[in-house]
Structures are given as C-alpha cells and as structure tokens.
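One protein chain omitted, others in place.
We just call them A, B and C in the order they show up, numbering each chain from 1.
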Amino acid sequence: MIAYTEKIRETAQRLLKQCQVEMVIGFRAGSMPMMNEPCFIRKPEDAGQLVWDSNCGINLANYLTDRKEGKIGIVAKGCDSRNIVTHILENKIKREQLVIIGVPCQGMIDKRRITRKAPGEILEVIEADGQVTVKTATDAQTYAKADVMQSNCMVCKHRNPVVHDEMVADPVPEQTDVDPYEDVKAIEAMTSEEKWKYFDELLAPCIRCYACRNACPLCYCPTCFVDEAKPQWMGKSQDPMDVRTFHFLRAYHCAGRCTDCGACERACPVGINMRTLTKKLNKDCLDLYGWEAGLSLDSRPALDIYNPNDPNEFIK
Amino acid sequence: MKVIKIDKTEWTKGLDALRGDYRLFGPVKEKEYCNFKELAKGESPELDMPNTRLSPKSLVFPQSEAMMAYSLAPGEDQNICKEVPKDYSPRAILGIRPCDAKAMVLVHMNFDNGDYQDPYWLNLYNASTFVGQACDKPCGTCFCTSAGSGPYNEQGLDVLLSDQGDHYLAKVLTEKGQKLMAAAGWKSEADGQALAGKKTAAETAITSQVSTDRLKSLDTMELHGADFWEDISFSCINCGTCTFVCPTCWCFDIQDEVYGKRGVRTRNWDSCMFPIFSVHTTGHNPRGTKLQRLRQRFMHKLKYFVDKYDQGIMCVGCGRCVQQCPVNIDIRKVCETMNSLDSEKFCAVQQGK
Amino acid sequence: MENPYLPYPVRIDDIIVESEDRNLKTFKFVFLNPEDEKKFAYRAGQFAELSIAGKGEIPIGIASSPVEKGFIKFTVNKAGVVTSHLHNMQVGDVMGVRGPLGNSYPWNMLEGKNVLIVGGGFAFTTLRSSIIYMLDPANRPKFGDISVVYGARNPGMLLYKDELVEWEKRDDIHMHITVDGTDDPDWKYNVGFVPPITEQKAPQGDENSFAIVCGPPIMIKFTQPVLEKLGYDHDHIILSLENRMKCGIGMCGRCGIGRELVCKDGPVFTLKQINQTPREY
Partner (left out) sequence: MKNLLEHMGIEEGRLHFSWISSAESTKFVKVVSEISEKVKAIGPNQHFVKQEAKVA
C-alpha cells in the first residue's frame, strides 16, 4: 500500500509538472480511522497529500461528471475504471480529457464489518501483509483482510483497471472461485411474501438522505425523479411505500450500468445493503445478455441496443 | 436542586411506575445501531451505548409529520384545512445525552422566534421530560466541551443521570424533573459529591476540540468569499446525511398529499444540501452549486447563527456528521479553517491536516 | 397556541385577467369568517401564502391596499404547480390564505419624505398597494412628492390599466409609464427600459427622498447604478426580494440570505442591508 501511495504521488507530481493535466483527483488521508477523503490536487508540490490504502472505497468516477477541465488525472481502481468507461459511453466525460492512473485493487475494508467486531470505539486501524489490526482503547485485534472486506470486494472479478494510461503496479490476480450472486440467488429462492418482507425490513431504517444515490457515479441526472415537481412522481414522506419506490426505481435506473462498486452501501449512514436490488439487475443482464457494465469502450450497454436475438419470453 | 440515588435494582420498577403517567422513549438497539424509539411494555432503554446513530430530534420533530388535513369532496368543508388530532400526552425521554438536549435548546430558538410559534415542535417539546444521561465514555469524535455543551451539561435537561456502577445518581434540575422522579417513586436523597469528580473526569476525556473564538468578529462576506470552500466542498456528494443526523438541523419542507378526495399537508425534513431546497419556480437557483450549498450549511451553523442569536455555534459537538459523512468532511476541520481565516489562510488545508 | 400554518378560508370573489397573454390574473378574495379579516391586518409590502388544498402554498405579494376594506387582492403569474392550478379556479371556489407575512415597506421611515417608486413587470403588485395607500386622502399629506416609473414588456402587459390612467390624471403623483417596445401608433407614454427612463424622468435623490424598487433581477441590477447617479444613498434604496419559501414565518430555513430570512426579516430590505449579505436570492 505504501508503494502504491508513493507511485501515485510520483505519477501525479510528474503529470502536473509536465502540464499533462490540470488536476489530479485522488484521495487524501481522512480524519477518522478507515476514512479517506476524495480530493483534487492542482499543484505538483501538493501531490504529497495523496494516499492509497484499503479505505478508498468511494468511487471517484462520481467526481468526473461534466467536468470542464481539458485534462484531468484520476486515480482509479477496477470498479472506478469501469464507471469511467460508463461515463465515457454516456458522454459525461471524454476519454481525451482523462489520464487514468490505474490502481490494481485488493479490496476495500468494510468499515461497518470492523466496527461490529470491535469491542469499543476504534482508535486506529493498521493494515499490513493482508492483515488488518484494529486498535481500541482496551485491546488490539488482528483479522485477515479477506474477512473484513466490503462484501462487493469479496466477490469482485474485476480488480484491475479495465482502462488506464498509467499503472501504479503490476496487475493483481483476479478472483475466479467466487460466486458474485449467491445473495441474489438466496432471495430468488424465497416466496413472494418472504421477498416482500425481506425488503420491508431491509429498507425500514432508510432516512431518505439519498447518500446512496449521490455516492453513485451513475446517478448524475440534473433533477432526480424523486425531486421532480412537475409532475411529481412520488411522495416525499417516510411512508414505506415512498421509500420503496425510491429504492426500486433508483436501482432500475442503474440496470445494465451498475459495476457493483459498493459506493451506495458504503455511503449509507444506516447500513442498508441496497445492492441486493442492483445486483439482481446485474445478474439478469449477465444471464440474459451476457453483459457486464463498463468493461469495454467499444460495446454499448445491454439496455442501450436492440438485438433480434434478445430474450423476449416476458412479452406475450 | 436535589440529587436522588436510584439503585439499579429499582430502575425497571421505577420505569414501570412511570408508564402510568408517561409514554416512555429511549435508545433501543435495532440491528447494528441504537436509535430513540418508544419503549414497549417491559422494555428498558439501552443506556450503555456511545450515542444513538440518529439524533433524538425526531422525538419532537418527526421526519414526516401531518400538519393538517382537508376534504376535496364537494361540501361545506371542501378545501378548508383543519388541524389533525395529535397526542401531546406527557412523554419521558430517557437516556438523552447532554449534547442532544442542548441541541433542543438551540432549535427552540428557531421554532419560537418571537413573532411565531411552531405548535407542532413546541407541543411535543413541552410534553417531554428530558432525563439525560451523562457521558462518562465520550468518543474520539466528541467535541462538546468546545461547542457550548459538555458530557455533564445540564441545559435542556430536567434530570441528569450519572452511572455510578450499581446505582445512578439523578440530579433533579427542574419542576418537570421533580414530578417525573415522584411518579417513578425514586426518592432516596443522596449527596451529589460523586458527580463533580465524574464530571471533571468526563470533560478531561474529551480529546477533540474546535476553536470558535474568532467566528463572531470575522466579516461575513469575507468568510463567504474565502477560497477554501472549493477545497472543502470538492468531495461533498450533496447527500443529506450530515443534516439528517444532526441534532441542530431543523430545515423542513411542506408537501400536500392527496388520497382520493382527502388530503394531508405534511412536513418532511429537508436539507440545504439538496438542490431543490432553494430553487425558484423560474429554475433560477441562488445556491445552484454544491460549493454554495455546503458553504450555506457551514456558514449557517458557524457564522449566521452565531451572529443572529449570540448563543455560540449551531453545533453541539456530538460528532455524528463527522462519523457518518460518506466522504469524511469534518466539521471540526471546517470550523478551524473558518476560525483561522486570514491569520493562517490556507495553511491547514494545503497541508491536508 | 395559534397555529401559524393554518390558512384562513377565503372565497374567490372576482378574477380579472390583467395581461394580454392571460398569464397574469388578479384574484379578489373574501374571508369566509369576518373575524379572520381583522386578524389579517396588513401593511403595504407584505405578502401572504395562497394555499390550495392538495397542491400546496405559494408566497404572493398583497396587491390590495390596507385602505381597501372587505377583500384582499393578489395578482398571480402562472408559473408553477400551485399558480397553474389557481389560474384554473373559478369565482366562488374556496381556498386558503395565510398571513400577512414578512415586514413591509418602512412606512414610519417614509413619512414626510419624497417617494420614488420604480417597478417592472408583475412585481408591481405591492407597489400598487403602496400607491393606493399613499394616495388615500388620510395619508397623502404624510408624504412629499410621489413619483412612479413603471414598465412592462408592452402595453398589453401593464397591470391595473384603469388605475394607471386615473393616476396619470392626478397632479399629486408623477407617473412615468413605459414599455420596452410597442407597435401601437397611439401609444402616448414612454418607450424604453425602466433604468434609462428612470434616469431621464425620476427626481434627484437627497436625504429626504427614498426609492422603492421592485422588479425582475435584471431590472434591479441596472436600476441600482442609475439611482446612485441620481443621488440615492444605499440606505435610501428599498428593495423587495423573492426567494423560494415554504413556511413564510422564518422556520423552514430555505430563504436565508446570510443571517437574514427573506420571509420574516424581509422581503423588504434596504440596499445597504443587502450589501451585507451573500445575496443568495
């Protein structure tokens, strides 16, 4: 990780010095354990602020939407790069505007998972050699990083950036023996009643802060359907039906575009795993169209094209 | 006022006695987090917790609340707004932390602003008796002592409880508190000497601080025009987390909802982080960029409020926004940056501290 | 505790189409309960929330004048959800009005002074209220010279045409009506934007003169330097602002410009006051 950080700083400094980019978007050290803050660097001498560790889960593609700068450097792990691809395909940024500093990713730490395990307030989290040591006022515990990763990282099959101009390290081996859709299959096996109840309980804590939507690089609509007033599509209260409508439609708007970067779940202040909705759509896209979002600049998203061979048994 | 000793063995018995006269509310653990809920029969508040995930503001300011109702059907009452029945019977809020109680005191100034009184907020507030619990184990993100509150702060409380191992010491602060103690049957008076020591210890345990001394004297327009806002706001995703978890944020929206021939005018929490909060019908938005919106939040809390009421900052140092901001925007850092405008312009930001 | 969110029920007594594009209508309301009219005692420059069950509320300046009794009037531009619905309502329909809200033009301060009124477009409503108030026989002696510069896009967009004609005839008020442009060969008033007409026609400012300005942002922007040139100090230039509002009583938080809330501390501010705010309106 330290090597990554050094390489990122070095690259950013070089790009800025040589005037190849106007700014570099990356992470700087946060004020809390397991938190880093997205930031931009404009001067070569500030490149030292940049860091990389397993707490860079926020998807930086989110910060590219409609940026006007001619040249932007951006630090990108596997999922970020897939969202950058999606952004380029959807004309939210141009490929020529970007210098992508690729970071082979080994998974991000799940802050919540660690907080649940810790006996008290976490004062420090140190990672080294695939181990994560969590210090509280009274003790220190060490976990294998593989056990405390974000659940999307545990089943990630695209850890290496799919598009990049620079790489800070050699690619890491991809995970092959994982089933990304185990959780979706578990829900699919439920009866309708059980499913309804499952989502009732899942969404009950929602406070409609829209952190999931706003952390998502796909949610760049100038006016979201929940905010639209003329016509008003849905209620704005805490009524469970309104809450569910929001989550259902937001997920649907991500169909065929979601890279399962986990930003929504990570951002949620009340710990809702809304990925059970988006992942269902990802799974359907894979099963029906063999499509995974953001892997190539050369193919259009599944719901963006028509193919006479598209499965259509749902139409009578 | 008096200090009463409550043996922990008498705790649940007292709560049961209270149930006759009060609806009880307290922190309850649900899934991962504690939040304030109405306590079911036989349920005790979870007092041994760092603090609730969401602030208790929803107890007096529900996130969605019906304000009035009306009929749209032809008839005498058509289109006439009427008040809706509300339950303003006495409530006991158990285990509220001093920071959150102080927050209610600050919010009170907004909902009772001299010219108008908000009946919804005030009725619930006045119906509530606040039994606070002193914080002996503050978090690293707590900075209440430098934000006008403290782990043993009494403002806004009717009773302050301090955990003494096998018993609580209850400092009765108001008439309301007195009445609640009597209803619970807790009456063995004790001397409160143990409180002072614990108070000092708790205050010392707070390691995080903000400086606010210069905020009042700094020029509004200079702060507003400062160039640090671009750096601070870059990472902001404009979600409403900070405002919704904040005990001192009170902004709301009013919405009409129609069901067939009936309708309800409801109010919902709103957030200055959302673009539609301030957009005009013409489409013009005076705070159209995220920089402007983030600046509004911090300027309101740390400058406009300070100037308007002269009661310090509109923040009690509970640390919720610090802990829950998805991108780690830290009000302590922002406050320092604002407070040190000019003298150390940019240093803090440029060095990434 | 009085519930300040509860609107007074009113009946639509009359609807007048004011402009040729039919987007501006004046609604005359009568209170269903006569005692509500007493509670709704207002000053010129205040506004109210027009409340339509099922749609919501909209803050609108009061166009009638405190000296007119038995009704209240609002001129409404058709723009959003509530105003569009209001434009479709009929005489006899019942709805709600909540207010009066906000401060008003500073009548105590204006007494004994010359008053210049500069208005543009449909923002003329509270200015109409003010003119009627000042021209009331009981009030007219309290003020010095009264001048009015009022402009609209074209003659068809001028509000309150009958009254304008009447005021033109009087010698205790100097009217300068103007339109941005017109193809009417019989147009006998000014042609030109409000700022240049103000520069040509308005009286010089001094410590005994105040200017009240109400209009679209662009007009305000270009009128300000003209008034400065004419000698009006920033604390003698009075503006009425608009911002998105919900509660109208200083609680919901959205209309803030710095520490001031447009709904409760305003909508009327002197330019000097506004200069000290971030102008987020």
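FYI, a contact is a pair of C-beta atoms (placed from the backbone, for glycine too) under 8 Å apart; a residue touches a chain by one contact, two chains touch by 3 or more.
Keep in mind it's a predicted model, so treat the numbers as computed, not measured.
Touch, as defined at the top, links the missing chain to these shown chains in the whole complex: A, B.
Within the set B:V264, B:C315 or B:V334, the residue that contacts the chain not displayed is B:V264.
Within the full complex, the residue among A:D242, A:E265 or A:E292 touching the omitted chain is A:D242. Summarising the interface, subunit A meets the missing chain with residues 184, 187-188, 192-199, 235, 237-242, 244-245, 248, 251-252, 255, 277, 280-281, 284, 314-316. One chain of the complex is left out; on subunit B, the residues touching it are 62-66, 257, 259, 262, 264, 266.
By definition in this document, only the chains that are shown with their structure count from here on.
Using mean Cα coordinates as chain centres, the one most removed from subunit C is A. Centre-to-centre separation of subunit A and subunit C, using mean CA positions: 51 Å. Rounded to whole angstrom units, the spacing between the C-alpha centres of subunit A and subunit B is 31. Computed from the mean C-alpha positions, the centre of subunit B lies at a distance of 39 Å from the centre of subunit C. Within subunit C, contacts with two or more other chains are made by residues 80. Residue positions of subunit A with contacts to 2 or more other chains are 229. Only residues 229-230, 232 of subunit A touch subunit C when the two sit together in their complex. Listed in rising order, the residues of subunit C touching subunit B in the complex are 1-7, 9, 32, 51-57, 79-80, 83, 93-96, 217, 242-244, 246-247, 249-259, 264, 276-281. Of all residues in subunit B, those touching subunit A in their complex are 30-33, 50, 53-54, 63-64, 139-141, 231, 234-235, 237-241, 243-245, 253, 255, 257, 266, 268, 271, 274-276, 322-324, 326-330, 332-333, 350-352.
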